[in-house]
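Everything on this sheet refers to the single structure shown next.
Only a single protein chain was left out; the remaining protein chains are all shown in position.
The letters A, B and C name the chains in turn, as written, and every chain counts its residues from 1.
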Amino acid sequence: MRISLIVDIVRNEEKLLAEEIKKRAIGLEVLNVSQEPLELGRKVMDVEFAIIRTISMFRSLYSSAILEGQGIRTINNSKAINLCNDKILAYIELQKNDIKIPRTIIAFSQDSTLKAYKTIGFPLVDKPPIGSWGRLVSLIRDSIEGKAIIEHRELMNSSQLKVHVVQEYVNKVNRDIRCIVIGEDLLGCYARNSPKDDWRSNIALGGFPSKIEVDEELAKIAIKASKVLGVEFSGVDILEHEEKGYLVNEVNSTPEFKGFMSALNINVAEALVNYIIEKIKK
Amino acid sequence: MRISLIVDIVRNEEKLLAEEIKKRAIGLEVLNVSQEPLELGRKVMDVEFAIIRTISMFRSLYSSAILEGQGIRTINNSKAINLCNDKILAYIELQKNDIKIPRTIIAFSQDSTLKAYKTIGFPLVDKPPIGSWGRLVSLIRDSIEGKAIIEHRELMNSSQLKVHVVQEYVNKVNRDIRCIVIGEDLLGCYARNSPKDDWRSNIALGGFPSKIEVDEELAKIAIKASKVLGVEFSGVDILEHEEKGYLVNEVNSTPEFKGFMSALNINVAEALVNYIIEKIKK
Amino acid sequence: MRISLIVDIVRNEEKLLAEEIKKRAIGLEVLNVSQEPLELGRKVMDVEFAIIRTISMFRSLYSSAILEGQGIRTINNSKAINLCNDKILAYIELQKNDIKIPRTIIAFSQDSTLKAYKTIGFPLVDKPPIGSWGRLVSLIRDSIEGKAIIEHRELMNSSQLKVHVVQEYVNKVNRDIRCIVIGEDLLGCYARNSPKDDWRSNIALGGFPSKIEVDEELAKIAIKASKVLGVEFSGVDILEHEEKGYLVNEVNSTPEFKGFMSALNINVAEALVNYIIEKIKK
Partner (left out) sequence: MRISLIVDIVRNEEKLLAEEIKKRAIGLEVLNVSQEPLELGRKVMDVEFAIIRTISMFRSLYSSAILEGQGIRTINNSKAINLCNDKILAYIELQKNDIKIPRTIIAFSQDSTLKAYKTIGFPLVDKPPIGSWGRLVSLIRDSIEGKAIIEHRELMNSSQLKVHVVQEYVNKVNRDIRCIVIGEDLLGCYARNSPKDDWRSNIALGGFPSKIEVDEELAKIAIKASKVLGVEFSGVDILEHEEKGYLVNEVNSTPEFKGFMSALNINVAEALVNYIIEKIKK
């Protein structure tokens, strides 16, 4: 039995996964795709499974797809990564499957973004369809703030960053809930609370974790959201809306889990490797 | 019966489609997505079918996915557009289904791109995974040219444009073949010949059309490539390799067909509208 | 006597200048620098004077410098354009010469910009050193707005746009004053009032003109600011500070004058051509 770890920059999470794999006496092959080019249709590794852990989302997507093309099973697989990488495609898929999301309007130009702002009403959230760690996710409280953000996005050199995902601002509490799901099991959930000087609760932006009670509905939603998008190892971000209840805000297909581990004291690496071994044995 | 035409900038092709739809006494709804924002999950149009014809590939992808989420059938559908927009994902899918493509190596960094160059050998082609009209598709004849291109791509502000699709240069003849497929029927094929001052044969770059004999294999490949990617209306670009024969280079999910019409005198708009009417009736 | 008009896109202002020159029976040579390359040190035109009127500031700067290198007098000359194009260099020059400007701190990184925000205090203005028509000039009212702007600027692909010019917000009235100076004469001043939905008063952003009384101090400042920067034809933007009085906010070396003409009914083109003829005759 051999497992590969696909990385670019090796974080603490990847080290934990590597240790966990070695501990089980499973063969480990670490592939740094920022150094090695990958040929389409040419198998370079003799492994059953590859864990995709690059920081760059395009590297995740492409290395996953390339390895699958060589007959290697991947977690996550490229279809799931493709959906999760793109907030618009993910929202549509979730909504089609009756999972609640924040009210969302997509706008493709400056003028149409202003129209979307008017429809949603301030305060609102505007973000591009791609991006991690809360980057470029903007709270828009009036048209002055909105115009500034639109203007800045227009000057970025990527047509994808000029697409606006305009959403209601769900502000019941200054936190979101992050759940980790492996296969069809919920590993746990914790809250990420916004720091004083930011409205976002991403750990990368200073958000700090706290424990929460996990009710049945929350568990159900996290598991279903992962399933619908085809993600086997996921970080599901959930907002709490005063009237609508739980809303899925994002599903991450290469979740960081340092914050999760420190908040809940759950060994994510162990659980993930267990899951993969099960899968290989089947 | 009502059909919608989804556009941003209206080219000659879109005008022909609109005329063709009106001629049949079918209700036509033109939606300019550069002006109108689209709300997820909220049906704005009462149409059976939407023809996706925006110039921007992200607008195509998202408007197609949004309309499908509202229960409207689209041509092309968002899964097909998603695959065709991304040359890497498309190549992998084609190759998995035994359709021949040029030898292709994917590299995610400057150093690894130089390694890929070494493996393929000069002359070679380097292009990013996304882009239309031959843009940023570069012929690399030695390491000086290669380093210049790598350096320029590094300074672009899009992580996707920094991914290198490195390919063998297929140069038997200075042309490629463009076939148009609707459903499972091949509408026709013609050659696009490179102009004197460019090695690429895109019409947008001065390529000029000429007639060719369509043999059975060519027809089979064009139809299969479209089917494998799930594209119902496609422009398939095919290269002729001295030893390997026909290689699929790209499948376009929002094909321009001005050049095709002038070369072959085939009414593409009529054929497409016929196809859609058939589909609606079923 | 021959005069050249250096343009890229021809606006109404350039048409007025061309008509005015022809009216005087002076030879006119229009040079579109977006079409014609310019060789260093090789005289292409036999003119005494060139009026620099390109929309692009780099085209202004370089065409002015190149023509001067060929012995042609330019209005404005490249040294003045260079200073006016760069808000930081201009502010320093103005301040050295005892012309009051808004309190200004320059920051070169994200962290140091946050420090500058703290020193100035909210609300404040953050803008890059280059740019026209109020573009990227942002009103920052709290740290949420500030962090969003910093984050967006960081993702732009120009090291110059990542430099932050952080300033006190001068908000006595929702307007600024625009004066046009030719040589050492003040042609006039008018107010540009912010539209309802923007805090900026640029005409390009919906600002509307109104008449004002020009007192002696205002006239003196506008003329001195132009002189200090070496601009012979300038649009001087002046703010009114409750305690500090008039503050020079910007000096434009290729001023648009449509708004000025409609507000004050003064023939700017005529005045400018008169000035140039005087200069040539001396």
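Please note the rule applied: contacts are C-beta pairs under 8 Å (C-beta built on N, C-alpha and C of every residue); 3 or more make two chains touch, one makes a residue touch a chain.
Since the structure is predicted, the reported quantities are computational estimates derived from the model, not experimental observations.
Only one residue in the set C:106, C:144 or C:280 touches the chain that does not appear here, and it is C:106. Here one chain is not drawn; of C:3, C:18, C:84 or C:116, the residue touching it is C:116. The residue from C:66, C:124, C:229 or C:261 that touches the chain not shown here is C:66. From the set B:21, B:101 or B:149, the residue in touch with the chain omitted from the display is B:149, counting the whole complex.
Think of the hidden chain as still there; on chain C it touches residues 8, 33-41, 56-59, 61-62, 65-66, 68-69, 78, 82, 88-89, 91-92, 95-96, 101, 103-109, 111-113, 115-116, 119, 129, 156-161, 163, 166.
Residues of chain B in contact with the chain left out of this view: 135-136, 138-139, 143-145, 147-149, 151-153, 155-157, 161, 197-199. Listed for chain A, the residues touching the missing chain in the whole complex are 155-157.
In the analysis below, only the chains that are shown with their structure count from here on.
Inter-chain spacing, taken between the CA centroids of chain A and chain C, is 45 Å.
A separation of 29 Å divides the Cα centre of chain A from that of chain B. Among all residues of chain B, those that touch two or more other chains are 156-157.
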